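Scroll down for the structure; my scribbles are underneath it.
With one protein chain held back, the other chains of the complex are shown just where they sit.
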Amino acid sequence: GFAKIDHHRSLRLGLPEVIYAAGKTPAQVAGIFERMAAAGGDVLATRASAEAFAAVHEVEPRATYHETARVIGMRQQPHVAGVGPIAVVCAGTSDLPVAEEAAVVAEYLGLEVHRVVDVGVAGLHRILSQREVLATARAVIVCAGMEGALPSVVGGLVAAPVIAVPTSVGYGASFGGVAALLGMLNSCSPNVTVVNIDNGFGAAYVAAMIVRSGDRKS
Amino acid sequence: GFAKIDHHRSLRLGLPEVIYAAGKTPAQVAGIFERMAAAGGDVLATRASAEAFAAVHEVEPRATYHETARVIGMRQQPHVAGVGPIAVVCAGTSDLPVAEEAAVVAEYLGLEVHRVVDVGVAGLHRILSQREVLATARAVIVCAGMEGALPSVVGGLVAAPVIAVPTSVGYGASFGGVAALLGMLNSCSPNVTVVNIDNGFGAAYVAAMIVRSGDRKS
Amino acid sequence: GFAKIDHHRSLRLGLPEVIYAAGKTPAQVAGIFERMAAAGGDVLATRASAEAFAAVHEVEPRATYHETARVIGMRQQPHVAGVGPIAVVCAGTSDLPVAEEAAVVAEYLGLEVHRVVDVGVAGLHRILSQREVLATARAVIVCAGMEGALPSVVGGLVAAPVIAVPTSVGYGASFGGVAALLGMLNSCSPNVTVVNIDNGFGAAYVAAMIVRSGDRKS
Amino acid sequence: GFAKIDHHRSLRLGLPEVIYAAGKTPAQVAGIFERMAAAGGDVLATRASAEAFAAVHEVEPRATYHETARVIGMRQQPHVAGVGPIAVVCAGTSDLPVAEEAAVVAEYLGLEVHRVVDVGVAGLHRILSQREVLATARAVIVCAGMEGALPSVVGGLVAAPVIAVPTSVGYGASFGGVAALLGMLNSCSPNVTVVNIDNGFGAAYVAAMIVRSGDRKS
Amino acid sequence: GFAKIDHHRSLRLGLPEVIYAAGKTPAQVAGIFERMAAAGGDVLATRASAEAFAAVHEVEPRATYHETARVIGMRQQPHVAGVGPIAVVCAGTSDLPVAEEAAVVAEYLGLEVHRVVDVGVAGLHRILSQREVLATARAVIVCAGMEGALPSVVGGLVAAPVIAVPTSVGYGASFGGVAALLGMLNSCSPNVTVVNIDNGFGAAYVAAMIVRSGDRKS
Amino acid sequence: GFAKIDHHRSLRLGLPEVIYAAGKTPAQVAGIFERMAAAGGDVLATRASAEAFAAVHEVEPRATYHETARVIGMRQQPHVAGVGPIAVVCAGTSDLPVAEEAAVVAEYLGLEVHRVVDVGVAGLHRILSQREVLATARAVIVCAGMEGALPSVVGGLVAAPVIAVPTSVGYGASFGGVAALLGMLNSCSPNVTVVNIDNGFGAAYVAAMIVRSGDRKS
Amino acid sequence: GFAKIDHHRSLRLGLPEVIYAAGKTPAQVAGIFERMAAAGGDVLATRASAEAFAAVHEVEPRATYHETARVIGMRQQPHVAGVGPIAVVCAGTSDLPVAEEAAVVAEYLGLEVHRVVDVGVAGLHRILSQREVLATARAVIVCAGMEGALPSVVGGLVAAPVIAVPTSVGYGASFGGVAALLGMLNSCSPNVTVVNIDNGFGAAYVAAMIVRSGDRKS
Partner (left out) sequence: GFAKIDHHRSLRLGLPEVIYAAGKTPAQVAGIFERMAAAGGDVLATRASAEAFAAVHEVEPRATYHETARVIGMRQQPHVAGVGPIAVVCAGTSDLPVAEEAAVVAEYLGLEVHRVVDVGVAGLHRILSQREVLATARAVIVCAGMEGALPSVVGGLVAAPVIAVPTSVGYGASFGGVAALLGMLNSCSPNVTVVNIDNGFGAAYVAAMIVRSGDRKS
């Protein structure tokens, strides 16, 4: 076999391993998906093309394709409602695929998600009008490419951890997400941490960890 | 006055604002420290030189200097024991100042901190022998300059959020922390997020946020 | 002589040439200053050390030293009050030297300057409380190192050109002002332009040009 | 809806918001265009493909496509002639798309525009022969990819603000516009400011701001 | 002729020269292959497309195509079994093409190769379970894109030279292999050296050199 | 204690761990040195200042200081002559400290070392005249800052592994060793591998590994 | 017209201006070509596609297409044989297009050109066997992507100016020619200068200048 599935992880972390479909053939994705489904847990694949979904659907008709998010998912475990909630904030229309990857993955990981879209810092009234929904979130994911400052602004509005996701959206001196990444690393709101450019999946995973870390305690 | 103190933040976030002493004169640091102390809360200054502490000590004899961490602190609020705990992991001796900044700030923010030092990935038995203390942590901070992979390894051992702090320790192609930063952003453990190079303060702040986010819930 | 003074510029642009003192010996600065003073106009030197000022003061006792701004100035021309006004906005205490370079040069170039200091985006109430003074400005200069987003936020609040000055303040992934520079170049407020890192002088010059371009018209 | 239109901006800034069509589907562009048109103001979309225009034309037959500039525009407001004027200077044939984006947007924003094309610094007589038209401009936009020095040269010839637009034209060590960008940021003419690589739109917007800032005064 | 074949190299180094097929037409590859085959030694071409193989196969029906590795090979010399052995370690499924280039080339260079696949550092049990096979290797090649730390971990487990091959697999801040490259150059295991990004061929060649250097001695 | 000594390594690898003295106080270096000496093996410290040596000498009078190499060493184990040999090649006078670090460490690790100095590629007769000594080496270390091509040239002359060490010597576009590093990674001699900039220690360690890997076999 | 032809240049420099066809439509290239041909001099276009040539051929049937070099040329002026000569040296097969651009342009500029191909530094006998032809050259152009050291080696063999052309050939850490560029800028042969990556045209132009500068004198 070309992949060793890490069933340990699920035991260790309480969250399923997730297939990274980029750079795998549809057949490879379908094969791993099928084996993981057979183990009885929820199954997820990110960065999945329509072709990959077609191959998965062949072997697992219960699988669903989230097109904007490029995520294939299948739930086999019972689901507790209202865990969290978290918020996923998105600066512009073009950041939507990354934000949706974060939101869809978070939902599969069991979280309730509030989406807040198109709230750039150049028009502050947009984000200020969302203060209430932000205030309820136990973690906030902020996805932005040309608005590297949005996580700082959001970070100043909430008393929760903010996970910043730079996106590769933009042109010229945005350098495929590097400008946003640097802006976020230099955030002057101290509750901001950063994940890799376009890594909506990782942001969702960390948000789930944060929520579970809290729940574990009580 | 040359600085506007953000008392709002403390109300909003439940955590004190912290003075960033780098690039301020000892007199400026002492001035801000004194005004913030007068407000009755705990006061902290990071990146503080011995000279800055001397000036603060003049006006606030109760202030303490944490030399390795370069932190000046003064507690005025009652302190609840055993909140957390969190772990602060440090790859090598040279990463200690950043790790101590994280640990000392976290303690002032009310957390119980377990320190795990000198555990590089080239000798895995060192980190593996610390699994138990890591397992109890509700958040783990990992500081490393020449061991950009340490957060990934730690991330695979725990079911808690990992906050990676690249340090500027190293030479040659370490590029002042950039190599570690990139390694951490590309971490293959999905529970890892990253803060700025050498930003032990930010890591502590986020850890406190994570713990509080969980406590708030229950 | 080691320098050709460009008297043409003053005729062409209506603004004096300015001595760039960095990398010149005190004697060289004093020599150029004296010759330019002899021409009868206002004289300015930027990036001037205390030593350079001592040498200038020797030959031109009427010269003034603006310490924070590191500017030496001498006014010989009549001065019209209230031209502009412009605003100079400064994110943090450590950005003050650059902001003061901008403000002091702008004043020598004949502008009325409103200073707005310590208004980071992580505490929006600070900048929002300054909306009125910003609204009167015919150009706004924004200096920031760790707050690359501040010009975007300011740009969304005013109907005037915003000149963003990245400063080399910060650490780690701020890369000596590069993070702020990139954030400003990618600003989502379309009224923002950018000058070189730490170039308070250039920002003031452009602001004066903008104001004069408008005045010329009427 | 996938986008929040910022009608505030037009009130605040006196200039319309502009649709950024890159990364939006033709249907999305057309949908936003239609809603903005319904509000009664002038409407503009930049970075628009022929396909996007086809979709817009379907819902708004009065819209015009400026092919070289890749701009879709529709004027609904009365137009005052002769505001400005400004000049748009273009180093080489390959910089034309960016220069045209600047010129067309500026015209929609109400400015009179003089175009000066193909005037590289390696043949100075070309730009020197345009001194008169440059002298009348209240702001000058200079677009150049392989001639990062052109804004400095133009800046030395005029007593107006110069807005430099690096273009991604070039090969090898031009690095997609970075060489031009750096040359412009280091300009030795102090009346030069810079916008993002290929950002003709932003340059036009700033030019309009500069002209209005002046007009407002009188 | 468009290429000078270096028959000296084979004499000097005891290993055949290898055709680098990238950027050569199928006809060029076939032509060089044929001439080298005529010299009687083993022949290899790396970075070879299926089209290049078709052209080679036309002139040399005995040639074999290793698809994942993108290598064309033909053995004409007798082969001694069990030389080495070496191990080729691969972090993830997407690193397989580079690992296979290394493994296949090493086999043609006469080495016995043990493949160890899909052993990322985030699940240490995977690599720890391979300690025995690693312990027998006289050199270990480690290929990884998103796991820049894997060579450090492997380096700590073996008493043999480790040749690290960064791969261009990954996204965002992996920068086409740069993150992995830097992580490997900063390895804290002192038995690690590095070759160019994706250079499986070079790693195999060095491994063969190391084994021969040892054999030569006895 | 501030450091965990890895006695395992010596068992595993058959080579002593080495103290990295940079960023440690003289007292720390002396403390670790003393403890390691007590274990009975050879002890080495690299990047050691004269101050560090003074502190070590206090506690271990048998220790020796190699000034150019900045290495402190103490041999306690019997030494077999003539193992190897290896060659250490040095492009220019300014690369000597790195080359000496490599040579001295290699000698402590038990190897016989031939030094070849000042052999730049711009005067090929220098390196060509050293062919014989190079031909006897079982591994060749090449240290160069402004001669990034030297390892390629040497690689073409020998049938042994070449370990390239870029040095931070040079100015301007040498970027602290980056130019040499890139040249070495792109080497067209396939027997070349690379270690970190200025990492003479690592190169020596790998050379010892290569020689031992061969010896182990027989 | 979209382009101003610089007839001055030919008068000033004694060499024709050359059309840079990249980023121009075939029709634009043909139009400029035709106008320049009408002026009676030799005409050249570089970076020309087959489509561009088809369009040129339509209007100027005497034009020739040099396919590997991607150059369109047409000679109308009498040609003096044997001027120079110069040498064009090429490291590998993949560098041929750039080398041919240099050679073909140099021939159109009136020079006699000796081509020396496939002479990498890893097999020194190849370049050493070409010493005689190199010795006759009055300028030497060296094109190399993965052999950034070749100009240094050639520079050490000749008493003439060497013009180094980095090519974008290579992979991984070659970074599209940057590694070669840096190697060439740091050349330790002081007779080496550098032009832009892939700029065969510029190298030829400078070589012609050098030869003419010499001829002018006598």
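Order as written gives the chain letters A, B, C, D, E, F and G; numbering starts at 1 within each chain.
The rule is short, and it goes like this: a residue touches a chain if its C-beta (ideal position, glycine included) is under 8 Å from a C-beta of that chain, and two chains touch if they have at least 3 such contacts.
The shown structure was predicted, so the numbers you read here are calculated from the model rather than taken from an experiment.
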From G:Phe33, G:Tyr108, G:Tyr171 or G:Tyr205, residue that would touch the chain that is not displayed: G:Tyr205
From D:Thr25, D:Ser49, D:Thr136 or D:Asn186, residue that would touch the chain that is not displayed: D:Asn186
Residue among C:Gly73, C:Gly120, C:Gly156 or C:Gly177 that touches the chain left out of view: C:Gly177
Footprint left on chain D by the chain that the document does not show: 91-92, 120-124, 128, 146-150, 152-153, 155-157, 170, 172-175, 178-180, 182-183, 185-189
Hidden partner chain, residues of chain F it touches: 93-94, 96, 117-119, 122-123, 125-126, 169, 171-174
Hidden partner interface residues of chain G, rising order: 9, 12-14, 18, 138-139, 156-161, 163, 181, 185-186, 190-197, 201-202, 205-206, 209-218
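Just so it is clear, only the chains that are shown with their structure count from here on.
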Chains in simultaneous contact with chain D and chain G: none
Candidate from E-F, B-C or B-E with the same interface as D-G, over half of contact pairs in common: B-C
Whole-Å gap separating chain A and chain C, where each centre is the average of the chain's CA atoms: 43
Distance from chain F to chain D - Cα centre to Cα centre, in angstrom: 57
In chain G, residues with contacts to at least two other chains: 122-123, 172-174, 178
Chain contact topology (line, ring, star, complete or other): other
